[in-house]
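Complex shown without one protein chain; remaining protein chains in place.
Let's turn to subunit A:
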Amino acid sequence: MPKLSYLKALNRALGDEMARDPSVCVLGEDVRVAVSNVTAGLVKRFGPERVLDAPISEQAFTSFATGAALVGLRPLVEFQIPSLLFLAFEQIANQAHKVSLMSGGRARVPVTYLLPGSGSREAWAGQHSDHPYGLFAHVGVKTVVPATPSDAYGLLLSALRDDDPVVVFAPAGALGVREDVDPAALGPVPLGRGRVHRAGTDVTVVAVGHLVHEALAVAEELAGRVSVEVFDPRTLHPLDRAGLAASLRRTGRLVVLDDSNRSCGFAAEVLATAAEGPRLRAAPRRVTRPDGAVLPFAPALDRACQPGRAGLLAAIGEVTGVIEEGGGT
């Protein structure tokens, strides 16, 4: 089977949907030359009118997309840098997202916001390394973080077809992932439905985005000693609570691996959801960025703030009672 890379999957999903639906267009910075690679080849295929380079005016072009969506377009807005979402938060969370409710269901804003390279890229420093998916989940914007190429393809397709604003985070740590894929089998992946990547019986590891691959590596490493189930919510809001509950019923233990800051982060919501359900066999753990972290520049410092395998191993050891030698914090 051919290999499909995560970035190519995004590119293919966008191209396929633009071919299928003439109302889909792209708005962003340097999208014609495809700085992020997501829009590679699209100007040639669809013309510059459908792949529009915007000046560095993130707030205005984000709301331009809202206006365009209100009259029938389905724009995809690309942000090169995850922290740009802080700048455009008003335009997404307070404008586009609220139109449906405030209009009493009489208007809709089908815009997809794509972050190709969210989270740390190592040494991109304090203002280019955030992973603010939790903010959007908190305010109720549909929030998607695909982990694999086929999910990236399918979730981006579903986001583009959804009639609400959807933010799609493509973690920098996942962009290089490749997967054997039958191209004919690629299709939309429904929003709001999680995925069990690996079944297990001792502990559920809920992992987000690129960290799914870390979780799978740890699960493999522990095979034979601890049976780890890896649950990928894929859509952080609305969260697949039924899928999560089913996994917890199987394992009775929970560790969350989440690349957001600890306090009020996505992992906190997963733990709270679990705490409201049937009693777990052990107190749950979360492995996250530190409280209120700002990622420092120096690569070793950047890495020190990111959740990873060592912390996950230690947390699994704690909740299962299996002590892992050399487990980090």
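Rule of thumb we're sticking to: contacts are C-beta pairs under 8 Å (C-beta built on N, C-alpha and C of every residue); 3 or more make two chains touch, one makes a residue touch a chain; residues count from 1.
Note that in this section contacts and distances are computed from a predicted model.
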item	value
Identity of the absent chain, which is to be given by its UniProt protein name, from "Dehydrogenase E1 component domain-containing protein", "NADH-quinone oxidoreductase subunit NuoF", "Multiple sugar transport system permease protein" or "Sulfonate ABC transporter ATP-binding protein"	"Dehydrogenase E1 component domain-containing protein"
Absent-chain contact - pick from A:A19, A:A60, A:A223 or A:L301	A:A60
Absent-chain contact - pick from A:E17, A:D130 or A:D162	A:D162
Touch with the omitted chain, as defined above, among A:P82, A:P132 or A:G192	A:G192
Of A:V31, A:V51 or A:A68, the one touching the omitted chain in the full complex	A:A68
For subunit A, residues in touch with the removed chain	49, 54-55, 57, 59-68, 70-73, 90-91, 94-95, 99-110, 140, 142, 162-164, 190-193, 235, 238, 240, 242
